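Here the complex is missing one protein chain, while the rest keep their positions.
Labels A, B and C are assigned to the chains in the order they are written; within every chain, residues are numbered from 1.
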């Protein structure tokens, strides 16, 4: 297969929809993104990386970082994460507080904001610096030492973070936070505000396509845990549109409101697409379209 | 791989949990099932079938029939089914009316009772006899001409069917039923009350492992539609425990309160496990355990 | 006080808003009502009755009948009604199924559709004919022997009654109906479809202003039970706008989607206003306005 050609075709397929949807503007720093920017990268399990469009332009990873914080919490702390967060699709928006109330402070899954706050709290306890841990992991896997948190975005998140503060205090009221709310949120914003490119993220996610093996050949996660993260990605990784994403793209994936989506093709590689304009569920219109086109053309799907 | 050996090992793995959980008793006919019965069958894409335990004993397929009614509605009516039912996990129990109210009579997915009632209504419109259509399909694929609806179970469902009648009238109040409530429910019960064995169901589900091709080599569904059904199975097929099933078993699957679970290994085959005692979500404790053991041992997983 | 003058002033106050709101059209028979019709009647505890506007024109009482079925169920069956229905405001629309699910088939209060279905079921068990019982009571209290159920409206309700059928089956699924769903609904429609005028209803409600005493001087309810019905009217009688109605009008009252509102001034009398156009909560815009004007002018309020 000519990967470069397929990537270019998928980018071309996304072009017509790039005007559709809406750039996230809940913080000013995100609202400034160019809605017509678009990139797509493919990293294969042997560590090769290919790209088309703006695949080397850094963007705000936002919720894609939740995948890495979960992997690191599992790698460091083992099963305990599943005592504090579930792994079921929520059927509700990513920042909803409703289920948290009926389920007594145990978030439905680690990819809701509430779940990611709990995972960040655990990672903070385990490592002493959750933001640093995620950042270092992304640098190591991508081989990009300049990859970093955008301090302006992190500050902007904190300044406009009443909803996340509400979630965190609510979880704390049920006794499901170990660290002070302010500290947990600071680390949560630190990893959400990391800027990385499609290239960086595709490389950083390869351990999930390699059944747990990192770029340097060491094992981060057991084969079983790597599969399990893929399962949670597929059922919960793209907000309350996970069913539709599975239906159209057929791969485990994690999206962020910065417009990126990182998808895993177990045993083959990873794809990362980026376009800032989002659909109603918060997923990039262009990225879903490109991934749909790519998987349809290549037959790459877990189904 | 010695399939027979692996099946036997998986059955053995399930034995210790067969006393756990609770046999569905909302209708007397189901409540009489033996909680220690257990069977497991494997059908491979070449049409071979293997089994262990009570794999040839018929049981009430219940919600597993929803998978076949969906496939037939798609095969016969095409995309229109997606105008009347969604494909997102619900995050709520299979017989809940709550979301239906906020979503104006459009069921969240075709595997909720509400969604299956809508699919049955469509299939009734398309074929004139939805119960017959499902039954004939199962007979043809399994090669078992004696496979039939258990009239006692169907009558019992109808007699204890206030909850489903509520769902159907509720959907009708939003204009999302074409046929009379009573007719739709009769056909719904007709396919849910089919009695079939693990062997029969594994063979009947093979078209999903064969990317749309039936036992006789004809095409039921496009490759794309077959994949899509697998995607919906994975995200929505095992009630509000779909996340956990994906996490543990890692395969698309559909469960029924009769204790059966039919799982698909795309490109390889199908597995059907059966044990009547259910967990809180309504999935067979023994069947989940056996499928978990089998997929762990064989490495068969979509992730 | 010149009652006639005050009634006329209140009707005049309502005139400007009679174009506002929307006539109920969920059944054709109601949709034909003239949105500019308006009437107001006052019955005093000594049995005198005064009126202005279209106060002698019959209209469909709809949910106002729930007040009478509750009073008769209490008078005939005593406290048992409170074992099957609550007395708390619901905070949700009158035909919602949501709370019924979380509260296991016990309706929040007797003035929700669900609650009134349960009360009708009880009254059917107690009297053998719930529709007849309500009708006879209204005839006796109003002294109007021609007051009757409108068969066309009752038939129309049944024909468009999927939502109520859903409620009734749902309640039955929790074991909170004693009679067949169809029978209960037939009696429910029979009393909702009674046609009566402001005059008739004001007279029929006087027992609540007289602390339980009927027109003929006999006691229907204990003083305590009459007060209690007034309390439930105030907190639950005007759908999910009960708070606003108490705030503006300050009287116990029951509204119907036919456009009527019957309000009680304990120890003094009853008011019945009617105008077909409804606000979003289902209360008559004109009737609320007239009652607000009347109580503001007269100082009649329980507060």
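Everything below uses one rule, namely that contacts are C-beta pairs under 8 Å (C-beta built on N, C-alpha and C of every residue); 3 or more make two chains touch, one makes a residue touch a chain.
This structure is a prediction, so every number in the text was calculated from the model and none was measured.
With respect to the full assembly, the chain omitted from this view is in touch with A, C.
Summary of contacts with the chain left out: across C:119, C:202, C:234 or C:262, the touching residue is C:234. Among the residues C:69, C:99, C:127 or C:197, only C:99 touches the chain that is left out of the figure. Interface note: of A:14, A:33, A:73 or A:167, the residue touching the hidden chain in the full complex is A:167. Residue C:244 is the one among C:148, C:178 or C:244 that touches the chain not shown. Considering the full assembly, C:86 is the residue among C:86, C:161 or C:276 that touches the omitted chain.
The missing chain lies against chain C, touching residues 86-92, 99, 108-109, 224, 226-228, 230-232, 234-236, 240-244, 246-247, 250, 252, 266, 296, 301-303. Residues of chain A in contact with the chain left out of this view: 96-98, 101, 162-163, 165-170, 172-173, 181.
Quick note on the criterion: only the chains that are shown with their structure count from here on.
In terms of which chains touch, the assembly is arranged as an unbranched chain of neighbours.
Distance from the chain A centre to the chain B centre is 32 Å, each centre being the mean of its Cα atoms. Chain B and chain C have centres, each the mean of its CA atoms, that are 47 Å apart. Chain B has no residue in contact with two or more other chains.
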